[in-house]
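What you see is the complex with one protein chain gone and the rest in place.
After this line comes subunit A, so read on.
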Amino acid sequence: MGKKKRGHPDVEELLARPWCYYCERDFEDLKLLISHQKAKHFKCDRCGKRLNTAGGLSVHMNQVHKETLDKVENALPNRQGLEIEIFGMEGVPEEIVQQHNQRIVTNFYTAQAERHAATGNPPPGHSGGQGPAKKIKIETPDEIKRRLAEHRAKVAAQKAAAANGGAVGIPTDGQSPGQVVSPFPPPQPGFPYPAPAAGAPPFAAGQPFPPAFPAGPSPPPGAATAFNLPARPPSGAPPSALPQRPPYFYNGSGAPPPGFSGTSSTVDELVAGASRQGDDIDQLIRMAEAGIKPAKPAAPAEETGEKKSKKDKEKNTRMVYGDTEISPEEKLALLPSYKLVEV
């Protein structure tokens, strides 16, 4: 079959594009990237001078303005650090590169699967014999809402189960108590990718669940929605279109993260882990693009606070400490280890 590009760049081209460590944007060539970094991330907000690196800017701020630079401007929340010296594509940590590539590949295959589903064309190399031609199933808003509600309920149930079951509950894709306590974002668990039948094509959305996935006990919510999905925009849950890649771990050491044991993890966990991996960074990027500062409002002005709190009511927020009458100290004081020893 002749190759028709149809304006879709192939995955190698996408992977070859230079991209910015600080905001994950990619560029046509390195020159553009460097000028982007100078303008967006290494520009002095006092005098507008454009420096080459974060370190350069820091020295400049120190010497010229007698101020300390504490973070890189316009960077994604977890990429604001000054410890890493970035210039163009130089200095990007290996695990971040892998994470980025993973994201590109994931998005690419999601988009490809969507195109195949939308056009009804089989993926390359599977002309016919793949099953009946795909029908585009269009969900009504009601159906989508219902499905969302089901998904939410499932998540809630799993959370409740995990909470009741304590530390050794069902592995959910929710946060474990330990993770919630941690001020860091979920620690990017280093789940390897499921490697079912290496070389198998990424199955298109809408296809039946590929047999390579053993039917595990109750799929996690992320996966549950994804598997029965018709074509959906990539903002949905992309795990179904995850490409097959050799397993590797994100923690950079190359060793499995603590708590991971090759045999005990179900495929469901792996898929959930993989989907979260993708979602994290994607979400950060989406938010950054929309100009949303995730951590805090930039200006705590009353007017904006008012508006935001109205918006907030629709947004579900989860309080880490929700007791409105009893302070944490009072609870601590009840623990046996802090009991007063009467003399």
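In this text, contacts are C-beta pairs under 8 Å (C-beta built on N, C-alpha and C of every residue); 3 or more make two chains touch, one makes a residue touch a chain; residues count from 1.
Just so we're on the same page, contacts and distances are computed from a predicted model.
Of the options "tRNA (guanine-N(7)-)-methyltransferase", "Diphthamide biosynthesis protein 3", "WD40-repeat-containing domain protein" or "Ubiquitin-related modifier 1 homolog", which is the UniProt protein name for the chain that has been left out of view?
According to UniProt, the chain not displayed is called "WD40-repeat-containing domain protein".
Looking at the whole complex, which of A:H8, A:K31, A:K71 or A:R146 touches the chain that is not displayed?
Here the residue in touch with the unshown chain is A:K71.
At which residues does subunit A meet the chain that is not included here?
55, 58, 61-62, 66-71, 80-83, 85, 152, 155, 163, 173-175, 177, 180-186, 221-222, 237, 272, 275-276, 279-280, 283, 287, 294-302, 305, 308-309, 312, 315-325, 327-333, 335, 338, 340-341, 343
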